[in-house]
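Input: one structure, supplied below.
Removed from the display is one protein chain of the complex; every other protein chain stays in position.
Every chain is named by a letter (A, B and C) in the order it is written, and numbering of its residues begins at 1.
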Amino acid sequence: MASKDTTFLGWPVLRQLASGDFLGRGTSVTSRRTRHVEARTTTADRVVQSVCPYCAVGCGQRVFVKDEKVVQIEGDPDSPVSRGRLCPKGAASEQLVNSPSRQTHVLYRAPRAKEFQRIELDQAIDMVADRFLEARQHGWQEFDDKGRRLRRTMGIASLGGATLDNEENYLIKKLFTAAGAIQIENQARI
Amino acid sequence: MTTSAFDSYRPPDEGGRRRRRPSLRDNVSGAARSMARGSSGWLTGDGGGRREAQAVPDVEFSSYYGRSVVKPMPWKHEIPAYLFIGGVAAGSGLLGTGAAATGLDVLRRRSRLTAMAAVAVSGGLLVSDLGRPERFLNMLRTVKLTSPMSVGTWIFSGYSAFTGVTTAAELARMLPQRSSGPVGTVLRLLDAVETPAGVGQALFAAPLAAYTSVLLSDTATPLWFESRRHLPFVFVGSAALAASGVQMVLSPVAQAGPARRLALLGVASDLVAMHRLESQLEEDGVREPMETGHAGRMLRTAKALIVAGGLGTVLAGRSRAVAVVAGAALATGSALTRFAIVDAGIESAKDPKYTVEPQKARLEQRRAQGTVDDSIVTVR
Amino acid sequence: MSYLQRQLGGRTDPAQDAGWQDAPGRKGFFTDTSICIGCKACEVACKEWNAIPLDGLALSANSYDNTGDLGASTWRHVAFVEQDADRIAAARESGRRLVELGMPGVGAPAQAATQGGAPAGYGVLPAPVEDHGPSLGDMLTETRAFEDRSPEDGASHGTTVDGTPMVGALPEFRWLMASDVCKHCTHAGCLDVCPTGALFRSEHGTVVVQADICNGCGYCVGACPFGVIERRSDASTTVRGDGHVPNIGIAQKCTLCYDRLQHDQTPACAQTCPTTSIRFGDRDDMVEAARARVSQLHEQGFTEARLYGANDDDGVGGTGSVFLLLDEPEVYGLPPDPVCATSRLPEMFRTAGYAGLGMLGAAAVAFLGGRS
Partner (left out) sequence: MANADCIIIEGSNMAECHPVGFQWVSEAKARGARVIHIDPRFTRTSAIADTHVPIRAGSDVVLLGALINHVLSNDLYFRDYVVAYTNAATLVNEDFVDTEDLDGVFSGYDPQTGKYDMSSWAYAEGDGNGGDGNGGDGDGKVEEPGGGDEHGSEKSDRAAPHSHGAAGAPMEHANVVRDETLQHPRSVFQILKRHYARYTPEMVNDLCGIPVHQFHEIAKAIAENSGRERTTCFAYALGWTQHSLGAQFIRTAAILQLLMGNMGRPGGGIMALRGHASIQGSTDIPTLFNLLPGYLPMPMVGQHDTLEEYLTSISSPRQKGFWTEADAYTASLLKAWWGDAATAENDFCFDYLPRLSGAHGTYQSTMAMIDDEVDGFFVLGQNPAVGSAHGKMQRDALSHLKWLVVRDFQLIETATFWRDGPEVASGETSPEEIDTEVFFFPAANHVEKSGTFTQTQRMLQWHHQAIRPADDVQSELDFFHELGVRIRERLKDSTDERDRPLLDLTWDYPTDEHGEVDAEAVLREINGYHVTGERAGEVLDKFVDMRADGSTAGGCWIYTGVFAGGINRSKNRVPGQQQDDVAPEWGWAWPMNRRVLYNRASADPQGRPWSERKKYVWWDEEQRKWVGKDVPDFPIDRDPSFRPDPDAGGPAAIAGDDPFIMQADGKGWLFAPKGMVDGPLPTHYEAQESPVSNSLYTQQSNPSRLIYARKDNLWSPSGTQPGSDVYPFVFTTYRLTEHHTAGGMSRWLPYLSELQPEMFCEVSPQLAQERGLVNGDWATIISARSAIEARVLVTDRVRPLTINGHTVHQIGLPYHWGVGKDAVVEGDGANDLLGVVLDPNVQIQESKVGSCDIRPGRRPRGEELPRLVAEYQSRAGTTVETGTEHANPVPEDIRRRRAATLTSDESEGGSS
């Protein structure tokens, strides 16, 4: 076939005459690319079941992966919750995942600096760990004014969780509570 | 229009880094805005209350925020320019072959060279108008009888081939002396094919002049589609008078007699056909774009030039100067006609009124005649 | 009827006309605007699947429609129309008139009058995906079985198709939403006029652009009676990191997800539609579903409902995408009586032929007349 496409015999005018498509509106004018069209849902290396990350309806998603890249995300027809359907946000999930403006590096802004700078992830976590302990210490309250035990720190607060996994919320709550930090909040209260 | 004194505080470039829709959209929302001030409401989306000059009485017109229903052709000046120059090419080919047949050497040579030049320019115009000019050869990928452009491409190609031969023959004739060897062989071959090529050129010239009208009419552009019965006659007339006008300018008065006669016939055809065309459009309610605005001005000028050119042509047999002026007037008139018709067509596509009103009218008409089974809208 | 005429107008199987043997059956959409919630998921799913660039970032102030119309970079477009009571009454009346004109219509069964109902909104067509939920028949039976509401006092609200009093109050206001798409006409102007064969009729009966062939002549743009196809301008904005905008200068429109269809997958828009306002399937089934739905609405007194594109005798031979509308087509930006210009092509070529002969004749006269 390939050779036919590139030779005189592949000239659609001849195919027009040879086929039933005399007016050149169908079979005779297709290009090689058209004849071998593939859907990326078919050529994906694997399909992974997921859940839409936007609202709390919990619509099922199918994530198509090719060469370790997400190439398509669409509704999962098996889901009894959503029956394969997605709203505009859910339908835009692929763009959420592959957004060109997405940040993939740690950025640090020093006090009074006018711009961000890139720092290493490892260094950044170390810096946060140091500051965490310092703030914990700084805001520590062992007792209240009546002498009752509080055993907590007011130096650290956190906001977020409604878009996170249960497992993540669990670790956050566990770590913060153990550290004595109580000001943990999420979107549920906004 | 805003009324806040604070507007000046917002830097003008703010938000400007985003790409905005082209002005078409701004105009439309402007229309919607003006509706908001009116009494009957921004929510009806009734096309800005265009109720003046109701061409089709008793048909209430509404639209989707005044947006066009059909898309205007994305063509720019290349296409009307091609319509004109292609017409010149076609007419010149006819004149050339006629002159060859009647032994008017100067007219023959100049017509053929004009045809060649016009063909070359036309080709350039056609290619440059493409969204992907590098793919112009794809035009020869198929022969599509349903596509006036495909048919036209083949006509143009054929015409170009014959024009190439006749031009080569003319050039050969200009060579200082006949030589032998391969060059001589070629020249002899040219001699042999010149006359058949001239005939071919003439035979392809007429379709080349006429097909462009079908090119326009075979579209959803309301004004062009409704012009379909008369536009071919306008276009062949226009081609004839334009090519003749060019030869009146280029060729000596003595040899340009046929050109003058052809010009007069062209003028007659153009004017009569244009008159009938306008009546037809009037009836269909899409004449307005031809009368108003830029297109209207061009068309009025074109008519004046053609009439004047025609009168001049009558007198042009006596004076080269008059011939030049008359010929130029005719050619210009033809060019303006083409630009006006293209322009008016595009305007008619932009305004939903010209799409919706004629369609509603013809639907009503068919219904009045008892034909109710051919509507796109059904209740079952 | 000549070969050409048969190919250019009237009822036909377009895939067969285009040389497809053993075509898998014509596919199409049925877009039921009465249950559209205007969420625009179809627009996004379409753009995401087809990697279409951005179509501008300006607020139109035309209700919630900020994409304007179908075009090179919007292949599904949701229209929003806000209407007051007068317009609703007019729509209901114009629909009633269609019936009275003698167009094939449905008489309302006797129980329709007592079927209490929905005054403002439109009953929802149960359109479950295969094997999901109950069938239409079951639902209608169930609806009737449990429908024991007494009729509302609706004497002043006009009458249904057969003259029985309306069951519900005319709402004071309504907000129409409709997802528009390429019609995939039986006789497609864009396809017919394409000089390169870039546009072709697929085996599914759909009309598809081959971006690797199109040279951007733009002819199809003006040939579409629905204003669907458009050439992508170089002013388009990328949605990709590399700044690349695909297919600049090339005509673009809905392919009815030709690539997905090749693998028996549902087009992206229909798959995502949360309310099944967009349904996809064999075109015959779509037309049948559309007819059932319009009958249902008429029975309930919603005479404003009408179908668009379901008639194979119309100017484009019927459309692959069938719509249920609740007002005149032009209200949604659709042409009321579209015609595929090519159906007049033989006539046009004939006229042009006469003109050409006239020109030859004139030339002959010009040369020979001078001699005499």
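What we mean here is this: a residue touches a chain if its C-beta (ideal position, glycine included) is under 8 Å from a C-beta of that chain, and two chains touch if they have at least 3 such contacts.
Everything numeric here is computed off the predicted structure, so don't read it as measured data.
Residues 46, 48-61, 63, 65, 68-70, 73, 77-83, 85-90, 92, 95-97, 99, 101-116, 121, 124-135, 138-140, 142, 144, 146, 148-175, 177-190 of chain A touch the missing chain (whole complex, contact as defined above). Residues of chain C in touch with the missing chain: 35, 37-41, 43-44, 47-48, 54-61, 63-64, 66-67, 82, 84, 118-126, 128, 131-133, 139, 142-143, 146-147, 149, 173-177, 237, 239, 274-276.
To be clear about the criterion, only the chains that are shown with their structure count from here on.
Looking at contact counts per chain pair, the maximum sits at B-C. Closest to the middle of the protein, by Cα centroid, lies chain C.
If each chain is reduced to the centroid of its CA atoms, chain A and chain C end up 35 Å from each other.
Separation between the centroids of chain B and chain C, computed from CA atoms only, is 31 Å.
For chain C, the set of residues that touch two or more other chains comprises 7, 192, 197-198, 213. Multi-chain contact residues of chain A (touching two or more other chains) are listed as 12, 23-25, 28-29.
Taken together, the chain A residues at the contact with chain B in this complex read 11-13, 16, 23-25, 28-29. Residues 3, 7, 15, 17-21, 39-41, 43-45, 48-49, 128-129, 132, 191-192, 197-198, 200-202, 208, 210, 212-213, 239-242, 257-260, 262-263, 265, 268, 271-274 of chain C touch chain A in their complex.
Chain B makes touch with chain A in their complex at residues 141-146.
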